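Here it is: the structure, laid out below.
One protein chain omitted, others in place.
The block that comes next holds subunit A.
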Amino acid sequence: MPAMHVRLGAFSAALVLAATLSTAAFAQKKYDTGASDTEIKIGNIMPYSGPASAYGVIGKTEEAYFRKINAEGGINGRKINFISYDDAYSPPKTVEQARKLVESDEVLLIFNSLGTPPNSAIQKYMNSKKVPQLFVATGATKWNDPKEFPWTMGWQPNYQSEAQIYAKYMLKNHPDSKIAVLYQNDDYGKDYLKGFKDGLGAKGSSMIVIEESYEVSEPTIDSHIVKMKSTGADVFFNITTPKFAAQAIKKNAEVGWKPLHFLNNVSASIGSVIKPAGFENAQDIISSQYFKDPTDPQWTNDPSMKAWNEFLDKYYPEANRADASVMYGYIVAQGLVHVLKACGDDLTRANVMKQAASMRDFEPHGLLPGVKVNTSPTDFAPLSQLRLERFKGETWELFGDVISGDVGG
């Protein structure tokens, strides 16, 4: 029997030791609902069905990226449990899904929920529950408002800042031009238009000779182009989504209207806009960008593009690599991983917001050279830098410095 006693003794000693160790460790670790020693629960809401379902790719890319992180050992030893629900881009459904994530699945935070109306619908709820609504996937300007909504943070450069950059460029280089603006008649188009007019200032209003709007439901915008040409405008600011942008570029060439063409970043994709419109029709168009267009040949041998391709090969082989949303999801997922890593063992909601609001010169793979992620307790707009680019041959040529345009909400 003595052997038994010894073993029992050793066992209880080990047990005591283990207990002390775990309490010591416990003292350092802090968790809110949704985080534990083994996993971090992240909620997400995407329009996998409905009118905006094309953006569902973003959620799928993020899911693939977190699978990669988990396969590589997780974040500080914790696996990411990514719970993504469909809201079909309908605000009441977004509210239902957000409440399900927060109250039933008990996630630590909701990450990159998509769309301006869906995010507006849950903003008040998230802030009253004090659950982070982190890196929302919308370009509206109102997400950078840390005073009113300390639990909501944007991500991408907002529409108004971008439009202001073009406005400044026009005032500097083409102060006597006559400007025609074509915009989509919804929040996205109007946000751009507002930023543009603000950027032009008092003088600018006289520069705009025509403001033409179209509805998403229109099959073609040809008649608008003809109308704008007839005003004799020599600068064209094109605020359209990819399908219409391609139509506009093509129609301009057909009717022989050759203004200085500014194209919003939403439609700057070579694969989905420029190529269908024809390279020869798109020469000298000016746009701006903050991440590398995967269809642009100049990045083929870029190391971060190689990393992107390796990731897609292994974890999301069926992805359409010409789709800018895949790159978008890849970059924003790195943003979340960066924040969670910075949180260390203090995985409380307050600390998540604190870490998210103290990112300094963070450069995830995929951003253009010189563009960096920066936040502070008073600046909840992580990405606010863009670079101007001009289309030459079959690729975008960057020109000028990195420009920031911060517009608060």
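We take it that a residue touches a chain if its C-beta (ideal position, glycine included) is under 8 Å from a C-beta of that chain, and two chains touch if they have at least 3 such contacts; residues count from 1.
The rule we apply is simple: contacts and distances are computed from a predicted model.
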Options "TerD family protein", "ABC transporter permease", "Transcriptional regulator PadR-like family protein" or "Acetate CoA-transferase": UniProt name of the undisplayed chain | "ABC transporter permease"
From the listed residues A:37, A:96 or A:222, report the one that touches the chain absent from this view.
-> A:96
Filtering A:31, A:125, A:279 or A:362 for touch with the omitted chain leaves A:125
Could you tell me which of A:186, A:234, A:345 or A:363 touches the chain that is not displayed?
-> A:186
Even though one chain is not shown, subunit A touches it at residues 48-51, 84-86, 88-92, 95-96, 99-100, 102-104, 116-117, 120-125, 185-187, 190, 215
